[in-house]
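Excluded from the complex is one protein chain; the other protein chains are retained at their positions.
We call the chains A, B and C, going by the order they appear; numbering starts again at 1 in every chain.
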Amino acid sequence: VTIAGIYPPMATPFTADGDVDYDALRFNVARWMTTGLRGLVVLGSNGEAAFIDDDESERVTGEVRALVPRDRLLIAGTGRDSTRATIDACRRAGRVGADLVLVRTPTAFKAQLTPDAFLRHYTAVADASPVPVLLYDFPQSFGVTLPLPVIATLAAHPNVAGMKDSSGDIAQIADQVSCTPDRFEVLVGSAPTLHASLLVGAVGGVVAVANVVPDACVRLFDLARSGRHEEARDLQRRLTPLARAVTGTYGVPGLKRAMNLAGYRGGWPRAPLPVASDAVSLQIQRLLAEWSADAPQS
Amino acid sequence: VTIAGIYPPMATPFTADGDVDYDALRFNVARWMTTGLRGLVVLGSNGEAAFIDDDESERVTGEVRALVPRDRLLIAGTGRDSTRATIDACRRAGRVGADLVLVRTPTAFKAQLTPDAFLRHYTAVADASPVPVLLYDFPQSFGVTLPLPVIATLAAHPNVAGMKDSSGDIAQIADQVSCTPDRFEVLVGSAPTLHASLLVGAVGGVVAVANVVPDACVRLFDLARSGRHEEARDLQRRLTPLARAVTGTYGVPGLKRAMNLAGYRGGWPRAPLPVASDAVSLQIQRLLAEWSADAPQS
Amino acid sequence: VTIAGIYPPMATPFTADGDVDYDALRFNVARWMTTGLRGLVVLGSNGEAAFIDDDESERVTGEVRALVPRDRLLIAGTGRDSTRATIDACRRAGRVGADLVLVRTPTAFKAQLTPDAFLRHYTAVADASPVPVLLYDFPQSFGVTLPLPVIATLAAHPNVAGMKDSSGDIAQIADQVSCTPDRFEVLVGSAPTLHASLLVGAVGGVVAVANVVPDACVRLFDLARSGRHEEARDLQRRLTPLARAVTGTYGVPGLKRAMNLAGYRGGWPRAPLPVASDAVSLQIQRLLAEWSADAPQS
Partner (left out) sequence: VTIAGIYPPMATPFTADGDVDYDALRFNVARWMTTGLRGLVVLGSNGEAAFIDDDESERVTGEVRALVPRDRLLIAGTGRDSTRATIDACRRAGRVGADLVLVRTPTAFKAQLTPDAFLRHYTAVADASPVPVLLYDFPQSFGVTLPLPVIATLAAHPNVAGMKDSSGDIAQIADQVSCTPDRFEVLVGSAPTLHASLLVGAVGGVVAVANVVPDACVRLFDLARSGRHEEARDLQRRLTPLARAVTGTYGVPGLKRAMNLAGYRGGWPRAPLPVASDAVSLQIQRLLAEWSADAPQS
């Protein structure tokens, strides 16, 4: 089964008291399932996975699974700093119905994260995971980079299905595609380079802005896949300002604010993340208004 | 009570299977307690805190407390990425007997970690913690820096007792001392700058090499405090090569190997950290031999 | 007149004694002029401009001009650290026949290079230059980035014709195109992103690999411009390994070695740049052989 398509890295709504807001979560999932999204990614960086404990993670994944039909894919973020904790998280995610797990690079003891350490870590995780593994590289956030030879080696593991690359580096994505077999699929994690990434061989995207305007992202994907590159480029250009605002510029607080404005329930972030300021909210409101005025068809 | 003195950021020994090795832990603590150390820091970065879950953390802290006399200080690392989890960790550490908690900066969503976010995070933690809080800044490891005005403001909180700075930046430590009242005490976390830091006003050090040669570190501290700076400088110079090997150059695997060679029980690291290679072990053996040949008196 | 098309950032050949090798220079220019290149860039970073003094610069530009027909463009690198020296270099380049000047960002006193400082610098240069100015942004090499609002403002200056961006950041190039009028043209300076850059609105490329295989670069350009994106992508993919070797991986020494292997006269680099080692030479020979085997038509 291909993973090709568009996924939101789902924001996790919290109540004002900081608990997971499961009502809001279910509301959002149900609404996303009315669009052309290929599936959902739960507990990615934009899902504030760093702030969510293991029991909460298991429940969030299970609740979402119950609302995601079997022909759509549920991908669960399960990367932890130790191999042991990562394996445990993969098993729990598999148990409650995740179709794949997305395993970010470890972040602790960066100087010791040699190619060999990455290989041992991901091999142990892929050996143990009950569902296929996607590697996840995001140097700007995690402070390390998966070297290309490591990716090429891991791509031969039968339980490694592909990867997500959020570096925004097109040439690197092209390399990842080139040095791996076709069954290893690459998703791009940087919305401003979505079109260019599809052009160089990525099969889809996990982009924060798909939390807000999923159908526009799906349309960009469809245009690119059918070779209508001029139209895709124009749509990309119109989408980029909003995409960059959520979450590059304004972070998860901005993303949650945009979701609220678009009819989803973003909820509160967890501290130390702040609620979006009034200035940020106005700016996002303006970007969304420009987007709508400009794009009545999406 | 002053926190002045030397502390090892205690390595946590694991068994070959990856479980906490409580026997080795107790052995080490008992032996450290025969030296002039002011106390112990459990679950700091060198303690592989990133790899240890909440239940293990609580048990490790409790086991160590049982062996640390009341006139020595037990400091427990309790920093987490969210405010909520940090507060929970502080409460658990206090419950099992920690004298102070050492709260590293959050690492997730670095772009949102504004001065205001740091203030809200640390104020909430200090308000809730049952024991005094030490701030912990280590830019090279955590990817963010506590701004000086944030430190100056937090220093006025009655439950903030001081900080640990591992940046190795002497001028910054001098600033931290200058911009805070005397009751706010600064510990240096970088062994190669231990002497220079004491000279500019730090009251002690939390240095990895104190896991291996605690008395030498204590002697350096005593020399500096009694104004014998030429002798302190010479001792610093002899200590630096070993200090830099553990943990700057060879990481926690190197530190654990050095502990074994010095009669402690370092145990295994947790994956993805590797066991020290033969080449690293030989190098550390050589450094320890040079140290001993050179320093019969310590 | 549009600057659209492909340009090599011309390597400057030196003799074994370190003098400019004008014979080799003329040989190369004559040969490049038999291809579909839009023109030449002299004294860019790959031309070792940092090592060439003002009198040499003037002579190199003049010698090249004599061999570049009027319907092709000669662009001369004239950026210096001070505004004064940059203006002087622009005047000398104009005097000996450059069609445009390429003005890199200053590199000294980076902390003082505020948006306002950039604006004053480039405005003074554009006011004084006898020929149109291209801005040149290459953060990885010069350590500073031209902010987008600065570019947008400078694009309104009648003597600023466009820019070269070597960051490899597609989203940034798309922004530069979006925030400037059509008469402001963007050239990409990073060969591995040549195709993607053309797709987002760049009008051409200044790419080191065009020193070696100019016609392949021109062909990629033609394919992209005529909407044949699948073929362009395939050519890009085959070209990237060689493109990355020269100059990303092996630097100017590697580029000069590749030129020798391709029938040009690369000459010696100037110290402290070394001559390419045997290992590097072999690696480049292998990449060129693969390229030729793979691409008989170019």
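FYI, a residue touches a chain if its C-beta (ideal position, glycine included) is under 8 Å from a C-beta of that chain, and two chains touch if they have at least 3 such contacts.
Note that the coordinates shown come from a computational prediction; the quantities given were computed from them, not determined experimentally.
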Full-assembly contacts of the left-out chain, visible side only, are chains B, C
The one residue from B:Glu63, B:Asp169 or B:Asp222 touching the chain left out of view is B:Asp169
Where C:Gly18, C:Pro130, C:Pro149 or C:Gly263 are the choices, the one touching the absent chain is C:Gly18
Touching the left-out chain: which of C:Arg84, C:Arg183 or C:Arg286?
C:Arg84
Considering the complete complex, identify which of C:Ala108, C:Ala156 or C:Ala289 is in touch with the unshown chain.
C:Ala108
Have a look at C:Gly77, C:Pro132 or C:Gly251 and name the one touching the chain we're not showing.
C:Gly251
Given the full complex, what residues of chain C touch the hidden partner chain?
18, 45, 48, 50-51, 53, 81-85, 106-109, 111-114, 116-118, 120-121, 124, 143, 251-253, 270-274
Counting contacts across the full complex, list the positions on chain B that touch the omitted chain.
168-171, 174-175, 178, 190, 192-193, 195-196, 199-201, 227, 229-230, 233, 236-237, 240, 244
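In this text, only the chains that are shown with their structure count from here on.
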What topology does the chain contact graph adopt: line, ring, star, complete, or other?
line
Which one chain sits nearest the middle, judging by mean Cα positions?
A
Check the residue numbers that chain A and chain B use where they touch, and answer same if over half are used by both copies, otherwise different.
same
Starting from the mean Cα coordinates of chain A and chain B, work out the distance between those two points in Å.
36
Mind pulling the chain B residues that touch 2 or more other chains?
none
